[in-house]
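A single protein chain has been removed from this complex, and every other one stays in its place.
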Amino acid sequence: MAKDILKIDGIGVDFGGYRAVESFSMSVADGELRVLLGANGAGKTTLMDLISGRTRATEGKVYLDGKDITNWQEHDIARAGLGRKFQIPSVFKDLSVAENLEVAGMRDRTVLRNLRSRKRRSARRDMFEVLELIGLTDKADERAGTLSHGETQWLELGILIRQDPKVILLDEPTAGMTQEETQKTSLIFKGLKGQHTLVVVEHDMSFVREIAEIITVMHLGKALAQGSIAEIESNEAVREAYLGSGGIH
Amino acid sequence: MTAKSRLDILAYLLFIAATFLMPAFLDEFWLNRVSKYLIYGMLGLAIALSWGYAGVLNLGQGLFFGVGAYMLAMSLKLASYTSLQQGSDKPVPDFMLWNAEPGAPTELCCITQGSFLWVPFQAQWFGLAMGLALPVLLAGVLGYAMFRNRVSGVFIAIITLATVLLVRLLVIDAQPLTNGFNGITDLGWFTIGGFEFDPYLVETYYLVAGCLAVTLILARWLVGTRAGLVLQAIRDDENRARYLGYNIAAYQVFFFMVSAGIAGLAGMLYVVAAEFASPTFMDLTFSISMVVWAAVGGRHSLLGACIGAILINTIEATVSESEIFLEAWKAMIGLLFVLVVLYLPRGLAGFANDVVDRLTGKSKKQREAVAPVTQASQTE
Partner (left out) sequence: MAEVIFIGLSLASILLLIALGLTITYGAMGVINMAHGEMVMIGAYTAVWTQIYLGLNIFFALPLAFMVTAALGLVIERVVVRRLYGRLLDTLLATWGVAILIQQAIVLEFGFTFFNIHIEGLGPGLQRVDVPEVLRQTFDIGGFVVQPYRSFIILLTIALAFLTWWLLFRTRYGMQVRAIMRNPSMAAACGIDVERSNALTFAFGSGLAGVAGVMMAGFKTVFPDMGTPMVVDGFMVVVLGGVGSLLGSIASAGLLGQLNGFVASFTNDILARAVVFGAVILIIMWRPRGLFSFKGR
């Protein structure tokens, strides 16, 4: 068993009386692909906000590779090795696809160290692999704002690959995608597996079956169950929680 | 290097060459005027840097221009004969004598309340250094407070606007220290190594044109660096950049300070060329005018914004012979501005860009790829 790269210990947040996430704990091993399941309002996105520093936790701790990153600033958490993909695809619309990847791949993050000229050619070579993986080689010089919804999602995945963080959080990476696009996305995922640790929030069960190893189910801000697909699908507590929607399909 | 960026560099070189050739065609009167417009061009450039590249609309750029101007003006005032003719061998600005309490000692240290602040300005290098350092420092403090608290969009506009008006009022109110509404006039000449820069000398023109050329080249280099690219990325999507590990505030503050430094330099040059500093530099209208120049020239192009400023002011000067035409020209500027915002959001530079692309036969899609219209400045 590999070591735990992401460890969440009893995290929670209190929004003026409303506890969106409550004493949630979870450990993710290095190189694992973890899927987070849960109904709307179960606290999945809030959990991601807590891990990535967007929302300040009122209880508990988050450890990334053994380092306590609880309530750090977002950019410090990102530098510590956490990447995040948003539900609504977010890329730099006015930059070209290649420039998007260039920004993602810079080794230095501080202003003063980046006061040097861009090395366009060698940078292009470095990002060739990523462009191939996300299938945007032909569109490298196009403005990211002109891409289709699916292409934008892939570009954001490409940005995360270039960023090369230890752990990547992905919020519904196939939302709004066509069947075909979803399939291509799962191919990209398979390419990521093993090299990166992924935590994925996803509703699309066919996609989850395709990619998942271990699933954690959230319910009302708490961890409800954890296990393989088969274990989750036969879990009593999960069935109970999902009874209204007729179980997981 | 693509044909496109080669053309871009050619445009910069042509422009700089043109500014240096001006003395061959113009008399000293017009040279002095044009040197002022080149200074306005610097302001347009500073606006394009913060607005076009960083997505930060600063409605108070006049603050940095004004502070830069006052700092050098204080030194030049002390070098003026009007400050030395007061029966004392130590310089005291004439307006301080008028404002002094009866019986106050006629020395810079203590003639009026706060007049001791003027003491170090007896050395011209001090005024010069402060003219650059103080705007940059102010921008650093203001920028840090704003960007650290994630103030954005229209709220930046309101804070910068309130700041420039606040400082303007303080300057006006501190009559014994700043000569209030009247500003600082009757200045001595700016001197380097014994050479006196009389505003009507061709050397003074070259000083201004040289500063503009260096600023243009430096700013162009800056936006082409990795930091410049990150800055544009931040303009497009702050959160994305933040989650890639970039300290957004640090980038914004840095470029805000650079923009302020350029405006401070412009303010000092203006004092050299126009021989006065006045609170009108910090009027709301002046700060917004700079934005107008940049918008007309093209907010996404440093050179475009610079040329926009020079063009508008040159036309204004040629029509200002008659009062009616000047008023009509102001109306034209208003109309022009509405039309530019509505139909030409990338300004003249964007228009030129499209023309070049059409001539080189690029498709519409590719055109958009090289010359984007920013949405960042348009959504809150």
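We call the chains A and B, going by the order they appear; numbering starts again at 1 in every chain.
Just so it is clear, a residue touches a chain if its C-beta (ideal position, glycine included) is under 8 Å from a C-beta of that chain, and two chains touch if they have at least 3 such contacts.
Everything numeric in this text was worked out from a predicted model, so none of it was measured.
Considering the entire complex, the omitted chain makes contact with B. Check B:L72, B:L165 or B:V230 against the missing chain and you find that the one touching it is B:L165. Residue B:L284 is the one among B:L26, B:L137 or B:L284 that touches the chain not shown.
Mapped onto chain B, the footprint of the missing chain covers residues 57, 145-146, 149-155, 157-159, 161-163, 165-166, 169-170, 172-173, 284-285, 288, 291-292, 295, 324, 327-328, 330-331, 333-338, 341-342, 345, 377-380.
Following the convention adopted for this analysis, only the chains that are shown with their structure count from here on.
The touching residues of chain A, counted against chain B in their complex, run 52, 73-76, 78-79, 83-84, 86, 90-96, 99-100, 102-104, 106, 108-112, 114-118, 141-143, 145-146, 159, 163. Listing the residues of chain B that touch chain A in their complex gives 221-222, 224-227, 229-230, 232-233, 235-237, 239-248, 250-251, 254, 365-366, 368-369, 372-376.
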